[in-house]
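All protein chains but one are shown in place.
Note that the chains are named A, B and C in the order they appear, and that numbering of residues resets to 1 at the start of each chain.
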Amino acid sequence: MAERPVKIIGIVCNWCSYAGADTAGVGRYKQPPNVRLVRVPCTGRIDPLFALKAFEKGADGVLISGCHPGDCHYSEGNYYARRKFELAERMIHHLGIPKERFRWTWVSASEGQRWQQVVTEFVAAVEKLGPREGRAL
Amino acid sequence: MATKFLASEQLPALLEALARDARLVIPAKSDGLVQFDIWELRKEVELQVLLARQSPKEWVFPQCETYLRFEYAMAAPEETQDGASGVAPAGVAPAESAPAQAAPAIPHETIQLESLNEAPRQVIFGLRPCDVRGFVQMDRVFGGYGGFYFDPLYNARREATTLLAVTCREPRSTCFCTAVGGSPAGQEGVDALLTEVGGGFVVEVLTAKGEAALAAAVSAGFLSDAGEAQVAEAVRVKTAASAKVDSPFTLEGIRENLRANFADDRWHDLCLRCISCGTCTYVCPNCYCFNINDSLVETEGERYRTWDNCFNPQYTEETSGHNPRAHKANRFRNRFSHKFWYYPEKYESLLCSGCGRCIMHCPTRIDIREVLRVMGAPAAAPSEGVAAAAAPAAASSATSPVADQSASTEGKEA
Amino acid sequence: MRIGVFVCHCGTNIAGTVDVAAVAERALTLKDVVHADHPMYSCSEPGQASIQAAIKEKKLDRVVVAACSPHMHEVTFRRCVEGAGLNPYLFEMANIREHCSWIHDDKQAATEKAWEIIRMAVAKVRQLEPLYSHEVEINKDVLVIGGGVAGIQAALDLADAGLKVTIVEKETTIGGVMAKLDKTFPTIDCSACILTPRMVDCAQHENIELMTYCEVEKVSGYVGNFTVDIRKKAAMVDWDKCIGCEICVQKCPAKAPDKFNVGLEPTKAIYIPFPQAVPKRAAIQVDYCRWFQQGKCRVCERVCPAGAVDYEQKDQIIQKRFGAIVVATGLEVFPWEQYYHEYGSGKIKDVISGLQYERMLNASGPYGGHVHRPSNGEEPKTVVFVQCVGSRDESVGRPYCSSVCCMYTAKQALLTKDHCGMDTEVYVFYIDIRATGKGYEEFIKRVQTEFGVKYVRGRVSKLYEENGKVIVRGIDTLLGEQVEIAADLVVLASGIMAAEGAKELAQKLNISYDEFGFLKEGHPKLRPVDTNTAGVFLAGACQAPKDIPATVAQASAAASKVVGLLAKDKLKTSPMIAVVDQKNCVSCWKCIEVCPFSAPEKQEVRPGEFKSHVIETVCQGCGVCVATCPVNCISLKGFTTDAILDQIEEALLV
Partner (left out) sequence: MSRQDHIREFAAQALSEGRVDYFIGWKEGFNPSEVIPAFVKEVAQVDQLLWNPLCHHNLVTFLKRNMPDPPEAKIGVCVKGCDSRTLVALLQEQLVDRERLYVVGVPCDGIMDRRRLEKEFAEEIVDIAFSEKGQVVVTTRSGEKREFDQQAVLLDMCTRCRYPNPLYADDMAGPAVPEPDREESQPDWSDLADYEALSDDGKQELLARIYATCVRCFACINVCPVCVCWDRCVNRSRQPELVSQKVETKSNLLFQMVHMFHVAGRCPSCGACDRACPVEIPLYLLHRKMNKELYDMFGFEPGTKLDEKPVFQVFNLADQFGD
């Protein structure tokens, strides 16, 4: 039996990256179908534990994206968030979850093409590692 | 029943024989920590260290057990007359027609239940008489004693479990089994008791269960009949061991005294260093409180129970947010009062076998012996400034959160 | 719970790639889903009608529409379900167009993905609760901070709209930078002639209260209900008595630096900045006053015909309440002396700043409009202008363009020819000419051709004195050669900075500012006069360097925003905000620490017991506090942790 397709949880802010993914859609920028997006108002709303929770529940990868620094709709949310994500990234790797399975980045509402690129690259990286089964987290 | 002798070198063979037709659980060392574990995984039985970190309680009363699975079967909804609504899945039984005005029922939701009760045959080897008494004391709460609740999960497992205990040759300074009616060589609830003597163990087979568990070993010749000298040495070992156990407090009048001291401010002093964690209850051989959880994801769910403990701030929290045991001291008092007052009152048995694990492993070494010496003794004279025995709850309720509820409420525990 | 799921065809936009009928059918196997349908166009009138009909017939209490992006039609469908009597927030959109059908070709994969997206939406909708907007009473008074042209314009517009306005100005007079200017480009209008009538209007308008020589001390509250502490600085003159006769100024024996004239000539310790000042009131610069410094003098007190001088005056704090705030704190000129040591650090007398030159040109300035060399008082024969001093220069930490210098330099070059004669040699060193306004490019052309001002493209590397001249050494990048000009006067087009104290004020107002201290607009394109704090608006150069027309336009825009805001008697707040479950609050105040809007506050729930409370009207719903709260006792309505976790979990059920 073929390996199951990898499943990636994407958590994106409403104003930039969710809209950027919309822009990608409007521009018909084709993407692999492995990402499931959860919309939140701001990256500042994202508890890094959501990513750990996703891994616990069996996600093969977690992608977080929001407004570029300086562009936050709420002016400061992503400044707090990037500190947390940076630590989360390091700690997630510390737990033996390969770096390639967690990515956080910035995609603005106008960057449809960049969204396509981010998704395509990330899915390819996770696919290279394959599905995660039976891990400690 | 018979008294046998097991030569030291035959111990591995005995364990192998025991493991043949039952799950064998032994104390074993891993990363320096002695814990009960399945023999197949760790074959070195550890009898030098007196007590495993945790009691063997979890092998009969697991910390977390799923005992019910359920699934909502989603049939289709009632068909509508409106063709435009499109979806008309095939093979769906039409729903019962509901009265026109009422909200339509949800006829498409049925639930399937599957109850789980795994009770493999098992032998716990190498536990101590106090560990066994832990089970014996706990049996009452789960076993329907006095016409109360009978827990099928616990009893099935208890039934399938044989307890082969080992006499404590070198009791610790924290041991107080004799103070609570036990002994380093206690036989209550023990299916067979091994006592280490020169060259091996004297094995006293005490119950039919014990006999059955050891039958294979007897027929294979690992166990021979014990000689008189060996039996005599075992008696000496036991006597010597008993002498090494302190009797740090007296049970006499303890219930009455705890009741009298219920609202005493000294509870606050005693628990100042308590961090309100659950360590004492989770290492304890007979703390049995548990919590029930449901989890449901989409249509599938399960019900499981997990250990809980009276130090958990949410232990008695009510839905409203009110907690009758809001203060750490209230919760602290409960543990000791439960073991020596409420439980005995209801089940006619103490709920402490004196293993001392709670003393050894408490992060701040809260000492149950000290607590009982203070609070289990007659209330202090009023001249010492403690408003308690004579002027109970009402008088001190203004200053002491301990006094927030009456003793009788607490007494209904468990 | 009775959930209805509507999977939109969107013509072939979705149905072309996703098997919508099959997905709708599968949706019925989900827990709580009692109805599923697949309309051709959900957003169309028949589509919406079918949703409303289903809500009524099937008694749906939650609705999921799987269609396009919520950015497209969330509002549409919220209204739709509300029309059928459902709370609009018991609705969730599953985006299976932009995020699915449009980006995938494989029908099977797209259908599978659409199915999972819908399941996630159903998982979320189960967690939603009805939400209700709240209404709060609003105060209709407006505070304008800053009395320059931006503040004046905003105040007049607001006052004309019938709102009570208070202008707080830190100087003794309103007028700001524009009052210092001689002429304005490109029309060469007299700056004072167009500004002073407006200043007078402000003073006379029944709806405007001028609070000059005042500063904002503290701001609390929120949109519709701000409470502001204003510090009225002690002028040492009782302004109720002062008649602005200037006798005190004439008799005062102590000299003091003249801020208004940018230090060209000193003024007196007791001063009135300029003749047309509004209000025309005197104030004492205590640091230079002989009475305050040496304990003798009191000349002003003696000569004052009104008996207005009061040496005992103290600062006063006045508390006022407002519904909205317009920030118009304006600009400051870049202190080039501290940075450009190659230009002599301000030690060469005949090197002056553009603003100083304005005062020199001005007829009511210290020299009566006569251009002369500060070193010897002679009229200059060769004048060199240097652009981009403190603009577009990373080396002094000012990478941005100050936006007005190209134009004011051209204007000053023209005025030089006008004042000193057409035979005066006038050079302008520039990097690029930015003349993007109406009539600006034509103006530059006119200055270059009609007035013969010589434009040299290149930077000036050094200014130094030699034989009574200022030697300007630079490069002409068009010719590719070194240029050296012996000038009589050099005017530096010093750039624009945010006003001193803008950052501190921004902190008090809880609005953002950039690394240069310019205040941040709500959105660079779509909310250029809003800030991220509701009820606070921006006007003029406090937001970014801009010229007078742009400033006035923004001021009017800010005013119209305020009018729009205060046109209602009550404010409706978004219900998708954070709310504290005080039962679980552990009073760690991390929420207060991180909130960009100061929405959480300490609320005394029982005597001495404080819990966090989010002020509904202030919260913007970003959720930073929610992610920071260690006990998760703050939840963001519409985006609860449960809803997020359930979506994640649902997506991962294989």
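By our rule, contacts are C-beta pairs under 8 Å (C-beta built on N, C-alpha and C of every residue); 3 or more make two chains touch, one makes a residue touch a chain.
For clarity, every value in this text was computed on a predicted model and none was experimentally measured.
Q: Could you run through the displayed chains and say which ones the absent chain touches?
A: Missing chain, whole complex, touching shown chains: A, B, C.
Q: Which is it among C:Val594, C:Cys622 or C:Leu652 that touches the chain not included here?
A: Going through C:Val594, C:Cys622 or C:Leu652 one by one, C:Val594 is the residue touching the chain not shown.
Q: Considering the entire assembly, which residues of subunit B contact the chain that has been omitted?
A: On the subunit B side, contact with the omitted chain comes from 31-33, 35, 48-50, 53-54, 63-64, 170, 172-174, 268-269, 272-273, 275-279, 281-283, 291, 293, 295, 304, 306-307, 309, 312-314, 327-329, 359, 361, 363-365, 367, 369-370.
Q: What residues on subunit A make contact with the chain left out of this view?
A: 47-49, 52-53, 56, 69, 76, 79-80, 82-88, 90-91, 93-98, 104-106, 135-137
Q: Tell me which stretches of subunit C touch the chain missing from the display.
A: These residues touch the chain not displayed: 515, 584-590, 593-594, 628, 630-633, 640-642, 645.
The criterion applied here is as follows: only the chains that are shown with their structure count from here on.
Q: Report which of B-C and A-C is connected by more C-beta pairs in contact.
A: Output for the comparison: A-C.
Q: For subunit A and subunit B, what's the span in angstrom between their mean Cα positions?
A: 45
Q: Please compute the C-alpha centroid of subunit B, do the same for subunit C, then give the distance between them in whole Å.
A: Measuring from centre to centre gives 66 Å for this pair.
Q: From the C-alpha centre of subunit A to that of subunit C, how far is it in Å?
A: Those two chain centres are 33 Å apart.
Q: Specify, in ascending order, the residues of subunit C that touch 2 or more different other chains.
A: Residue numbers touching two or more other chains: 649.
Q: Indicate the residues of subunit A shared as contacts by at least two other chains.
A: There are none in subunit A.
Q: If we count contacts the way the header does, which residues on subunit B are in touch with subunit C in the complex?
A: 72, 74, 76-77, 80, 82, 84-87, 89, 103-104, 106, 108-109, 297-299, 321
Q: Can you list the subunit C residues touching subunit B in their complex?
A: 2, 21, 24-25, 28-31, 33-38, 50, 53-54, 57-59, 119, 123, 583, 649-650, 653
Q: Using the touch definition up top, name the residues of subunit C that touch subunit A in the complex.
A: Counting only subunit C, the residues touching subunit A are 69-72, 95, 97-100, 102-106, 109-110, 112-113, 116-117, 120, 512, 520, 523, 532, 576, 594, 596-597, 620-624, 626-628, 636, 639, 641, 644-645, 647-649, 651-652, 654.
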